[in-house]
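My questions all concern the structure below.
What you see is the complex with one protein chain gone and the rest in place.
Letters A, B, C and D mark the chains in the order given here, with residues in each chain numbered from 1 onward.
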Amino acid sequence: MLVDVALLVSGIVMIAAGIGAVLARSLLVSILLSGGVSLAASLVFLLMGAPDVAMTEAAIGSGLTTVVYLYALARARQPDEEDSDPLGNSVKGGR
Amino acid sequence: MSLLEFVSRINPVAASGAVLVLVGVWGVLARPNLFKIAIATSVMETGVNLVILSTGYIRGRTAPILDSAVAGTATDAAGAAARMTDPVPQALVLTAIVIGLAVTALQLSYAVRLRAAGGGSSIESYGDEKW
Amino acid sequence: METGILTRIGYALVSLFVITNYGLLLIGSMARISAKVQGRVGQPVWQPYIDIVKSTAKRNSIGHGIMFYLGPVFRLAGGVGTYMFIPAVYGSVLFRNFSDSGDLLLVMYFIFFGQLGMALGASEGGHPYSAIGVSRGLSQMTAFEVPFALSVIAVAIQYRTLDITAIVAAQQGGFWNWTVATNPLAVVAALIAFLGMSMHNPFSIVIAPQEIPIGPPTEYQSNLLGMLQTNRAIFNGAKLVLYMNLYFGGATDIVTMVVKTFLIYFINVFVGQAFPRFRVDQSIRFFLGVPTLIGIASVIIAAI
Amino acid sequence: MVNPLWLFALSLGAAFLLPLVDRLGRRIALVLVHGVTAAWLAAGLSWLAVLLSGGEAAEFGTAGFRAPLAIVLRVGLAEAAGVTAIALTGLLAAFSLTRSLREAPLGGAMALLMALMGLSGIVLTRDLFNLFVFLEISAIGTYGLLGFDDRKPALRSAFKYMIAGGLASSLYLIGVIYVYRLADTLNLDIAAAGTALSGPAGTAAVFFLLAALLVELKPFPANGWAVDAYETAHPGISAILSGASATALLLALWKILPLLGPAHLSLVAGSGLATFAAGNLVGARQDRPLRMLGYSSVAQVGLVAAVAALARLGGLGDGGADFAAAVAGGLLLNHLLAKTGLFLLAGAVEDDDARGRLAPLSLAAAGVLSAALVGLPPFPGFWAKWRLVRALADSGLWWILAIVLGGSLLEAFYVFRWLGLRAKGEAGEAPVRLGIRSAGPVLAALLLAAAGALAGIRGPVPDLLLWAPWAAAAILFLLDGTPGWLKGLLSVAAAAAFGAAAWDRLDGFRQFFAVMLLGGGALFSIAALRKGGPRRGLHPLLAAATLALGAILVARTPLEFFFAWETMTAASWLLVLRGRGGEKPALSYIVFGLGGAFLLMAGLAAGGWDGGIAAAGWPGLLVLVGLLVKAGALGVHVWLPGSYAESDDESSGFLSSALSKAPIFALFALALSLGAALPGGPWTSRALGWLGLATALGGALYAVYQEDIKRTLAYSSLGQIGYILLAFAAMDQAGWTTSLYLALNHFLYKSMLFLAVAGVIQRTGTRNMYEMGGLIKKMPVSFLSVLMAIIALSGVPPLSGFGGKWLLYSTLIGKGWYLETAVAFFASAVAFLYLYRLIHSIFLGQPKPSQANVREAPVALVLPQLVLMAVLMAVSVFPRLMLDPILALVGDRFPAAFVFEGTRLRSALGYWDGTLTMIVTGGVFALCLVWMLANLHNPQSVKQFNIVFAAERPLRPETTHYAWRFFEPYRKALGFLTRERAERFWDAFGTGAASVGGALRRLYTGNGQTYALHVVLYVAVLYLLLGVL
Partner (left out) sequence: MMRRVLVFLAVAGLAWALLPLALGSGVPEAPGALATAYLTDAPADFGAANIVTAIVVSYRGFDTLGEVAVLFAATAGVGALLTRKRLGLGDAEPEAKPAATEILVTATGLLTGLLVMFGVYIFLHGHLTPGGGFQGGVVIATALLLGLLARPESHLSHGILAAVESLSGAAYVGMGLLGAFLAWGFLDPRALPLGRIGSLVSAGSIPVIYSLIGLKVGAELSGILDALKGDRE
């Protein structure tokens, strides 16, 4: 039962983080919050007796994915504000 | 205790997973930023993973790994099995997570590629093909 | 009633001779009467003979091609043929002609034979007025065919036959058996159509006789014109005989025929004189209007 | 059987090692890719060979275990066919992709291998989660392929594609896990065998599974993402998406069908049908070829899904699963090959941005592919569609039938519009040569033809005589480079041989029509020799159309009949398209032709067959209406004038004098098999009579105002067909005799007219009558031919045409159709107008100086005319030559109304002696001629313009030859009758359909997020409907 409550609390945390990730205007915050969702999820998995999954979720979901996002964000020269530059610019890559 | 009652009735993991899926879908449908769409997709996938694993959640059981904690002796296979939780959803989720990563990476690559070609950051600026 | 073929040809030639002369005199006398009515002296009754002889005797003949020459041949053959397919006098072997070739439908369609040939000949003349005349003539023809056809249908319904001899036979026994008495509407429709068919006023725009030379015969002269004039007599006669047979009880002897056809012609000409000339489109609309309705009414009456 | 796991190992091993192999050279790497794909193809074929020769389906476990513990692959017939199809499409596509793969980074080749392997995996696996894995492999491979050659638009589309794909895979996972939870297995067969999924939770779980697959199948309206991708990707990729991917997904759907309840199946059927209808509606509005093909793809896939679901629902077909496999499989195979070929072909053209017409071989391939796509015979889609229609009719699912046929018609419209554009090209553009890139489409076309022919010959149409048109077309196409005379002679020989082979099988009626249909074909094959050179395409098509007409006569089953009918429609459509300005008329020709054919098909499918079309009741009425469309009855005649006018001159003649008798024959066949009655009884007769009459009058009136000779003749044909219909509708001995007599006569004089006119057009180079004049001296034989023909056509005695009029009026008055008689009289009179105009404007009046050097028509035209003139004279002098056989044919089905007494034909009302008429007329004419000649003094010929012209001398023929708008007063008086109401109606109809399509396509905003919204809404609505069901 205690485990259930913990699961539920984690679930609420996850949902809050998920909503935050969707709502946040800053992409960086979004990425971090979605990493947070994964981290909370891996906690849930651990609590449920799935250490394999928990490990994977932690490594991939919250770790590597976040890194990939950050790299992509940098490479795309995407400003942090999500609705900046919505229609593109004429600047072709490079400097 | 009504909360516990309620919690015991429902599957808490499935519930939070399902809501997370909905949050993700909402994000996909409502936020036009390319990266935001990818992030929302990730959230949705996490939700789906929770839903999957929720079916393998059995109260009071341990991880399906035969170690000394589970089985005093390795020969007591049947006894050990009775203490372990369902391994199938776990195996499935493992696969799903990796696939999710692959999709995310590719989606982000497209976003990067589109931006590198001078495109906008909003999906609305990629609507040349229509009707 | 089997007759030798040579005899039949001989009879036919006699019959043709009679109708030709009668037709010529009819035209001549009608012109004379018209003149009198209008207060003029007018031409002699035999003026048509003079015209034909004069035309035929011309020393020169100008041609535009083979179809130009054949046009009058077609025209005259059409007139003669039409007459040949009508029994002129009921019960008379002499005037039976070749009416065993076909029934009323044959006669109605053979009328077109001459018209078509004439139109072709006139066309080859190369004169635009000829073509204009043909255009007008054909246009008008399609229109007056409708009331005429309706009235013929009414007759066919009434007598359950298309055989002209049988139609005449059915009308024997006095005025009250004539179509004009049993189905007057059909006769009215047919008579109005006759005005158009003969191109009398108010439907004379096709040949426009009073104005500049216009109409199909524009280019014709010499004996070709003579043939056309001859045809006019024969053709007129043939049509009158047909009308007499269909609507006015036919004739059992030649005198009755002459009287009846003269009267039919007379009525037509003088009804027509009272009206101004129609344009082609007006005459088409006219024929497809009231006369057609009358024709339909006659068919309905006959069918009931 | 080969263990499929080896192939997976091969694909994966090759893919994993590809980066190393690439070091040796890209060529070698690509050879490896092609080789692996070919290995899949070989394996698929070997499985097919084993299974078709009686082998059992086999299952292959992994890791040494069986289901449910381990994943199991299954190779059955469907799977083998699916793998073969995927590998084949893959190979064709890979071939077209070779250059791009060589220039792009290696990722493209790796993605291609993965995508194809994933698709095969989807087909083979029996495990639900494994299915997901393969779905993802193929999806990710596809995502990679969309962008690999760096087309900017494709990059955009790929992102949209991925959003939708992500949603679908999440739905699928949710479905899978709850199926596992409820059924305690991931194996399909075990899950389907149990009952755990029948409850509400099971229904919902299966719903998610199904929804995901449906979304992947690109249903309306949740398919914008896919259509964008089809349009923008490399054509090879589009071909894989449309062909291979659709195949795999449909097989996946097929697999989970056993899990579905009736409510699910209804959803699939409804969604599929809606997709089919909407896809085609939107496609019809599309002018970008690749996008158009995209809409067509989603439509086709929707149809296949709907068929599978309907068959599973049990309401359809005779043999349940077999039926579904045959129909859905046939449709799928057809779609797969046709769409693959078309995408490759159209894509190559678009890539070159070419606007000219296609070179012959590519064009032939495009024609075959388009025809197959639309479901014309003999391609697989035709057989499948027939069975489908038949089953739908049997089950009484008429509204579905209407959707299927209506959608197909729309599809025909836009596919053939594209084909027409490619066949003609834009003016002044060089022909498009695709070189080696046409190999794929050509191969696809050949496969389609082979598959269709095999399916037909070994299936429902074993009679080789019915395949003669196709054989003739194929042989003559191969000989297309040889001189025209050789092909012409071969065509004539083919028609003769066909006649000889078929003659004994034909009853009297059919023999009668065979004379016109085959004879007409041969006649115009000879006429086609009027120009030198090979005249590419003309002879094969003419021969095919001729033999197809023959095939219609020898058909013994409804399917055979319809097969021949569609063959005829297709061949004649191509003849129209071949004409100089044939693009638009051909389109309306084929659309109306197919529209009529589809009505016919529905009626045939519902009615029976009794050596003729035995469709009573309202299926019979459908057949009747279908035939009337083909006959060109007023109201549905709009296709006729343009196609007759714009096709090649000999083709026009063929269409008008021979081919137009095909629907007449079919009408007789219909009535005969119903015991000489029409479906619906006397009221139908009466209505048909009036329709025929309206056609006769309308045709004549329209003909009056035409300036173009061929249009005049086209409308004239319309009118004549009207009389034939009118007489036929009388349904008595008189009427049928009249109808057959008119048909044969029409054949004679309309052939003469078209032959003569062909010569005139060839010599003068114009079709406008007012640009001619005075040709009588230059072309006397043609003049004589036209003269005789118009005398006959107008019904003036003494030629045989009068017989027709006499018979007609006798029939009508005898029948008591008095008002009809009067109108017929009027229509006949109107015919004089255009006939006179025809002969006057062309042959008489003032000659044009520019035509001073015009000669008589070529021998190939003059000779047939002379023969026809002789025949016409013979039957005019001796009407019994024609009437005796006809009276014998009509026989004693009805009380006799016409009886011969010697040379005199007697009706209840009157009599007609053709011979005597001819003698009298001849005698009178001779008399008058002699008179004329005797009195002709000193005839002089004068020069042009030497005419009695009021006070001035005309100088120019243009102003002196009265020809243009010849009957203007007539138009003033009666023009209100000919305001092209039918044209406007059908235009409005088209506009209506187009605006529906236009409204629907507003859904496709190009915004990937909107597409995703459509996907989610689609799923939500589907779930609501599931609740309702």
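Note that in this section contacts are C-beta pairs under 8 Å (C-beta built on N, C-alpha and C of every residue); 3 or more make two chains touch, one makes a residue touch a chain.
Predicted model only: the values in this text are computed from it and were never measured.
**Q** Taking the complete complex into account, tell me which visible chains touch the one left out.
**A** A, B, D
**Q** Tell me which residue among B:34, B:103 or B:123 touches the hidden chain in the full complex.
**A** In the complete complex, the chain left out is touched by residue B:103.
**Q** Just one of D:136, D:228 or D:771 touches the chain that is missing; which is it?
**A** Of all options in D:136, D:228 or D:771, contact with the hidden chain holds for D:136.
**Q** So which bits of subunit D touch the chain we can't see?
**A** Considering the whole complex, subunit D reaches the absent chain at 3, 5, 8-9, 12-13, 15-20, 61-65, 68-71, 104-108, 110-111, 114-115, 117-118, 121, 127, 129-130, 133-134, 136-137, 140-141, 143-144, 147-148, 150, 174, 178, 181, 184-186, 201, 204-205, 207-208, 1010, 1013, 1016-1017, 1019-1021, 1023-1024.
**Q** On subunit B, what residues meet the omitted chain?
**A** 8-11, 14-15, 17-18, 21-22, 25-26, 29-30, 51, 54-59, 63-67, 74, 77-78, 80-81, 84-88, 90-92, 94-95, 97-99, 101-103, 105-106, 108-110, 112-113, 116-117
**Q** For subunit A, enumerate the residues touching the unshown chain of the complex.
**A** Within subunit A, the residues touching the omitted chain are 50-52, 54-56, 59-60, 63-64, 67-68, 71-72, 75, 92-95.
By our rule, only the chains that are shown with their structure count from here on.
**Q** So using the touch definition from the top, which pair is joined by more C-beta contacts, B-D or A-B?
**A** Of the two interfaces, B-D and A-B, more C-beta pairs touch across A-B.
**Q** Distance from the CA centroid of subunit B to that of subunit D, rounded to the nearest Å?
**A** Each chain reduced to its C-alpha mean, subunit B and subunit D end up 51 Å apart.
**Q** Compute the distance, rounded to whole Å, between the mean C-alpha positions of subunit A and subunit B.
**A** 12
**Q** Let me have the rounded angstrom distance from the C-alpha centre of subunit B over to the C-alpha centre of subunit C, please.
**A** The answer is 101 Å.
**Q** Give the residues of subunit B that touch two or more other chains, as numbers and ranges in rising order.
**A** 24, 32, 111, 117, 119, 124 - these are the residues of subunit B that touch more than one other chain.
**Q** Please output the residue numbers of subunit A that touch at least 2 other chains, ranges allowed.
**A** none
**Q** Which residues of subunit D touch subunit C in the complex?
**A** Its residues touching subunit C are 774, 776-777, 787, 791, 794-797, 802, 805-806, 809-810, 813, 816, 818-819, 821-822, 825-826, 829-830, 832-833, 836-837, 839-840, 844-846, 904, 907-913, 916-917, 920-921, 923-925, 927-929, 931-932, 935-942, 944-950, 954, 960-963, 966-967, 969-970, 972-974.
**Q** Considering the complex alone, what residue numbers of subunit B touch subunit A?
**A** For subunit B paired with subunit A, touching residues are 3-4, 7-8, 12-13, 15-17, 19-20, 23-24, 26-27, 30-33, 35-36, 38-40, 42-43, 46-47, 49-50, 53, 56-59, 61-65, 84-85, 90, 93-94, 97-98, 100-101, 104-105, 108-109, 111-112, 115-122, 124-125.
**Q** Provide the residue numbers of subunit B that touch subunit D in the complex, in ascending order.
**A** So the residues of subunit B touching subunit D come out as 21, 24-25, 28-29, 32, 34, 37, 41, 44-45, 48, 51-52, 55, 88-89, 92, 95-96, 99, 102-103, 106-107, 110-111, 113-114, 117, 119, 123-124, 126-131.
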